[in-house]
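I have a structure I would like to understand better, so I am pasting it below and will then ask my questions one at a time.
Note that one protein chain of the assembly has been removed; the remaining protein chains are unaltered in position.
Chain lettering (A, B and C) follows the sequence in which the chains are written, and residue indices restart at 1 in each chain.
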Amino acid sequence: MALDSAAAETFLAQLARECHSRGWALGTSGNFSAVIRREPLVLTITATGLDKGTLVPEQFVRINASGTVVEGSGRPSAETALHLLLAKVQRAGAVLHTHSVWSTIISELYGNTNGLWIEGYEMLKGLNGVKSHTHREWLPIIENDQDMARLAGVVEAELARRSEAHGFLLRRHGLYTWGESPEQAKRHLEILEFLLEIVGRTRILAGYGVR
Amino acid sequence: MALDSAAAETFLAQLARECHSRGWALGTSGNFSAVIRREPLVLTITATGLDKGTLVPEQFVRINASGTVVEGSGRPSAETALHLLLAKVQRAGAVLHTHSVWSTIISELYGNTNGLWIEGYEMLKGLNGVKSHTHREWLPIIENDQDMARLAGVVEAELARRSEAHGFLLRRHGLYTWGESPEQAKRHLEILEFLLEIVGRTRILAGYGVR
Amino acid sequence: MALDSAAAETFLAQLARECHSRGWALGTSGNFSAVIRREPLVLTITATGLDKGTLVPEQFVRINASGTVVEGSGRPSAETALHLLLAKVQRAGAVLHTHSVWSTIISELYGNTNGLWIEGYEMLKGLNGVKSHTHREWLPIIENDQDMARLAGVVEAELARRSEAHGFLLRRHGLYTWGESPEQAKRHLEILEFLLEIVGRTRILAGYGVR
Partner (left out) sequence: MALDSAAAETFLAQLARECHSRGWALGTSGNFSAVIRREPLVLTITATGLDKGTLVPEQFVRINASGTVVEGSGRPSAETALHLLLAKVQRAGAVLHTHSVWSTIISELYGNTNGLWIEGYEMLKGLNGVKSHTHREWLPIIENDQDMARLAGVVEAELARRSEAHGFLLRRHGLYTWGESPEQAKRHLEILEFLLEIVGRTRILAGYGVR
């Protein structure tokens, strides 16, 4: 199966610029990938160290299942191992990683409980497979780690228990989400960011005994 | 009566993109409609599941009073029944439904009182028929429901009691507002979103005994 | 003295669109004017009821010192009397009126003291005539009133006592600021909005005994 790789890169580059504009991918943070072939696996992913505010399709590199560049110049993102893992174990067609203010704050606020429940919001229905606002979504939070192989192992173990998850937070680091397609992954990103901002702001209001 | 449907769709598509940019219609949420014929009723409405950040006029479908598509491709929004209801009982010429962070938070914060009063703000004068900042506006809050027919019944009953309303919130879901024209509906949307943000932020400040 | 009226209208239309984008002039709120002749006075001002997000120079009307339209179509803004007043008593070359979330909140928070001191910020140096961050700026707050003639009288009396002011707030309404030129008025607008947001956010933090 070969997807339209140029379309995926154009879509993700536009999304990256939009994320930068919203403050979700400042300072060269964030990385974006899409599966462009399944057998054997080929992933197109943003090269490392790029300003997402000016990202163009030419700044993606294509890698195989081992993370080796098979096309394009530049080193793939340092977090490539997590993208490959999600492409495999979650069957993700696209993986998005962003660093927003609210996702970073929430990742610490609920860090000690290893995640948080989000429930009762209509917006949850935009997550793939969710049919009602009464849905309870568990968003795992995983300790940050500079050892990518070790971190990938922890993520894999967590997702084995929580395969229904649509994303997870790395503590004091940021959000990972994915989808069957780049479009669905974008939808998941916007929904999770929206809900995390609501969780944060509601906590502030709740402090006054309002609820 | 036949309105200029192309102009309405162009206006609403531009408005949808603007709402997406402001974070009021993320993750394919939100839907937008305008009456393009009264007798018999024809409504143009955003098709379901679309990214509002790239919405174009071609992504609207036209439906009759029963919700059947009479022109265009794509399924109409899942919340079509509410749009049709508002076109009929409120004589709305355009209906806007958005999901902002503040409207979602406020819909929960005042959910148990089934609504909130907003009063004393100059901005209220932008609501159709309001002549002074001393006006008291009741913004109803209605429990969210996945059963659209049942929800439409509840909304209809509420608006029978509150026909002077310019909008309402669905709890943990979002805002509905409308106007005689798309332009007036846009004005109402911006005003209600503005006031809901003020209500929320003022509650945070008020926690300190400031007022 | 005849200023370049086309340039002033182009500048103010661009500024109005920018204010709308920032959420400072939503829902057709806000109005913008510039003196284009001093003797006899001619003011160009936004016509009433316009969406500031799409404002163009053609949507200004020119009025004389009595507020009568001498050129252009459309009714001048309902708050024309305040613009004319500021052009006369403050010798303003341009007057800007906006409705931001923070200015509205602050106008209520300090409403009972009829104003607030802002001091110690480097940003104050951008206000015309201010030479040091140690400057203390008094921002008057005036009760809102639908009787424009009466309101203009109150504003005039207040400015007679506070002629050094660079702006004032109308309570639960918004900000007025001005400058010798449209460019200087824009600078004052951005500075006052910036400082009001800081005052508001600092109050929230201060609630915890931080300062």
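Brief remarks follow.
Throughout what follows, contacts are C-beta pairs under 8 Å (C-beta built on N, C-alpha and C of every residue); 3 or more make two chains touch, one makes a residue touch a chain.
A quick note: this is a predicted structure, and the numbers were derived from the prediction, not measured.
Among the chains on display, the ones the left-out chain touches in the entire complex are A, C.
Among A:41, A:109 or A:130, only A:109 touches the chain left out of the display.
The chain not shown here is touched by just one of A:72, A:120 or A:200, and that residue is A:200. Residue-level contact of chain A with the missing chain is found at 23, 26-29, 51, 53, 99, 101, 104-105, 108-109, 144, 146, 170, 172-174, 200, 203-204, 206-207. Mapped onto chain C, the footprint of the missing chain covers residues 18, 22, 120-123, 126, 131-134, 183, 186-188, 190-191, 193-194, 197-198, 201-202, 204-205, 207-208, 210-211.
Methods note: only the chains that are shown with their structure count from here on.
Rotating chain B by 90 degrees superposes its CA atoms on those of chain C, with the angle stated to the nearest 5.
Averaging C-alpha coordinates per chain places the centre of chain A 43 Å away from that of chain C. Taking the mean of the C-alpha atoms as each chain's centre, chain A and chain B sit 31 Å apart. Contacts with at least two other chains are made by residues 204, 207 of chain B.
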